[in-house]
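Before I ask anything, here is the structure I am working with.
Each chain you see keeps its place in the complex, though not every chain is here.
To keep things simple, chains are lettered A, B and C as they appear, and every chain counts its residues starting from 1.
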Amino acid sequence: EARREALRAMLLAWADDELILGHRHSEWTGFAPDIESDVALSSIAQDELGHARLLYEQAAGAGQTPDRLAFGRPPEAFRNATLVERENGDWAVTIVRAWLYDCADAVRLAVLAASPLGSFAALARTLEREEKYHRLFSDVWLDRLARAGDDSRGRVQDALDALWDEALALFEAPPGEEALVAAGALAAGAAEQAVRWVSAVEPRLGALGLRVPPGRGVRSGGRSGRHTPALAALLDEMTSVSRSDPEARW
Amino acid sequence: MTVPPEAADEPEQLGAFEARLAAGDRVEAGEWMPARYRAECLRLIQMHANSELMGALPEREWIPRAPTLARKMALVAKVQDEIGHAQLLYRVAEDLGKPRTQMIEELIAGASKFHNVFHYPAETWADVAIIQVFVDGAAMQTQGSLRSCSYAPYARVLKRICYEEDFHIRLGLDSFRALAEGTPRQRAMLQDALDRWWQPIMHFFGPRDQVSPHLETMMRWRIKVKTNDELRQQFLRQFVPVIQEYGLRVPDPDLRWDETAGQYRYAEPDWEEFRRVIRGEGPRTKARLELRQRYHAQHRWVREAVARWALAA
Amino acid sequence: MNLAEITPGAEGVFAVFRQETKNDPHVHVGDVHAPDAEMALVLAKEQFARRDPCVNLWVVRYADIAATSYRDADMLEPSTDKSYRFGGSYREQQRVYRRR
């Protein structure tokens, strides 16, 4: 039972990550720097929202539905990492955040794909097929901005410096995760995943002439429900229509 | 943009051109065309592209507030389609001789037009359903007719645009039905949105056609395939029943089907408001252009970086 | 004739060709603005393959395309096709698109 609870907590945190990041990406619709990237990022936003729905279905307990989980919980009940709830900022912040998140997601997906729990391994493989394109999109943008001269590389470096700690906080373990690792359901815990993420991210940043900021330690928060004001504002707007007429079906 | 005088084209070339069109041939980007034909096609397609790019904005405001995951994903996909249509249309317009960057600069500076309906606010969630059913439904009439226009690249791209617009209308009808058959508040919100959007929608096809040399040339050159009135009637025949089907009130008390004339009668729209809006004085024109200007300025460093990168690539 | 004569900024405009299944040819489905070929492929995927089946994409700069002219006498006399009446009904439109 403890294992099932831990599994549900992990899936919920993951679903919240995808929902909130999907929401942030969707806020760019219509205003990306070029029309083609606008279309591409919009597809990525739709994928993330779709992934959130799939993960909520897996994490839903009795009487819970993806919509009720997404639209019916207060901010403190959300388990997303604070990295994804941040305002979009400029295109450098958006691309760096997406890239850091996509690389973390790749590590998380690889761990889950190796899980003996067949249904989760299958889910991971399904999501990975679309996440592969997300990584490609953020990587080609990061690559161009980093190599197109001092100005754009400077902005990318600034974004990296600002986001690095919160990206590390993606790997703050959701409660009860050790039970999953101990039971062999999870091949690697959050700490080990963080190590794999850094070893994957550092060489690529170095190749692009970017400095990896000194990590000031994982700042806990999102995974245990402590969020920034940005999430409350986001959820307040996101749920405004559904709250306006509670018994309505939309 | 002053339209070059027709006389500038050699008479025989013009004659041969018109004969080919009359025989059903179409015109490709690489072929000779009268300067006026090029100017009229560019004006039409650039305005259509502008309208798709600006047309995304009213519904876009509701993406962050869509009330369910399914509505949110469908709305993001629908607005994405409009941006995709702008991409397709600017590309067609470009080959008539104006780079996309220039067309976007003109739009943002308020120097080139876009459809009247996108100068209006989307005040409630019900506005999204009204736009998807009635505004997309209206646009479908014009776009559907232009699939047989004479400029071949435009006709080809309209096939895909109409294919995707069809999903938008069905998506809109699903939201429309959910609100019409929903709680009293939902139904009232839907009727209120319909009431607010009816006049801009009746304006959408433009004033009643006066026979004019200009109109005659546009029809002969098949840059215009149906008149404004034909398109408006076609729209009313298809979409007034949708309002009646769900027991909502048609916002124009004078609107009725005239059996003998075989068309709808309706209250004469206020064409002065239409002209004012088209000039760029609509309720949301300034706010939306300013929003576009703000993002355009914010992204200048990205455009410069990409240009520097392209030179090196 | 080189298409760069028609297309402004032909260096940065890529024609996109989509292959729907392994035994289909690559078909020109539209173009993208992009700084380089790889970015063009990444951007082409969502604009031209988010609803239609696709196993492979090609992109080519417009500046690299050589074309015949539409008034080329060697070609079969361009049939004055009456297909401009294609408007067609919804049913026919569906028939056309279900073919994909």
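Please note the rule applied: a contact is a pair of C-beta atoms (placed from the backbone, for glycine too) under 8 Å apart; a residue touches a chain by one contact, two chains touch by 3 or more.
Quick caveat: nothing in here was measured; it's all calculated off a predicted structure.
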Next item on the list: Express the subunit copy numbers of the entire complex in terms of the labels on the chains shown.
Entry: A x1, B x1, C x2
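The rule is simple: only the chains that are shown with their structure count from here on.
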Notebook entry, point to check: What kind of graph do the touching chains make: line, ring, star, complete, other?
Noted result: complete
Check: Quick one: which chain's Cα centre is the longest way from chain C's?
Finding: A
Check: chain B to chain C: how many Å between their CA centres?
Finding: 23
Item checked: Residues of chain C engaged with two or more neighbouring chains -> 32-33, 35, 47
Check: chain B: which residues touch two or more other chains?
Finding: 84, 87, 306, 309
Item checked: Contacting residues of chain C [partner chain A, same complex] -> 32-35, 38-39, 42-43, 45-47, 50
Next item on the list: Using the touch rule from the top, collect the residues of chain A that touch chain C in their complex.
Entry: 34-37, 39-40, 42-43, 133, 136-137, 140, 144
Note to self: Which stretch or stretches of chain C touch chain B in the complex?
What the structure shows: 1, 3, 5-9, 11-13, 30-33, 35-36, 47, 51, 67, 69-71, 78, 80-87, 90, 93, 96-97
